[in-house]
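Working notes, beginning with the structure itself.
Note that one protein chain of the assembly has been removed; the remaining protein chains are unaltered in position.
After this line comes subunit A, so read on.
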Amino acid sequence: MAYFERQKTSQNIMKLVYGEFEVGNKTSEHTVESHEDSEDEIGGLFKKVTSSQKSKQKAKDQLDEDECSFFYALDKPVIRDWTTETNKESLINCFVTGKRSS
C-alpha cells in the first residue's frame, strides 16, 4: 500500500511533495534521455528499471485515473482491526476516556 511504503521512506517530506518542483516551473521539455548503454543490462537481455523510469511510469498510470479526494482514494486497503486489545491500547489515548499521560 502506497502510504505505508511512503511512511517508511519519507525522510524528507519537502522533497517528496515538491521534489522536481524546486527549480520552478519548467518552460519546455529540454531533458534529453541519456542513452543507457549495455552497462545496465542484466545477462545481456534485461534492463534494470531505474527509479526515474519507475516514477515516470507511475505518473503515466495516474494520468487518467478518476479524481478522488479520499485518503484511501481508489485502493481500498484492509483497515487494521482497531478493536483488538493491542490496537485498542494505542488508540484509546485519542479519546477523552483514555488514561491521562500527564
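Here is the rule we go by: a contact is a pair of C-beta atoms (placed from the backbone, for glycine too) under 8 Å apart; a residue touches a chain by one contact, two chains touch by 3 or more; residues count from 1.
Everything below uses one rule, namely that contacts and distances are computed from a predicted model.
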item: Per UniProt record, name of the chain withheld from view ["WD repeat-containing protein 7", "GPI transamidase component PIG-T", "Pre-mRNA-splicing factor 38" or "RNA 3'-terminal phosphate cyclase-like protein"]; value: "RNA 3'-terminal phosphate cyclase-like protein"
item: Contact set of subunit A toward the excluded chain (per top definition); value: 2-3, 6-7, 10, 13-14, 16-18, 20-21, 25-29, 59, 62-71, 73, 79-83, 87-98, 101
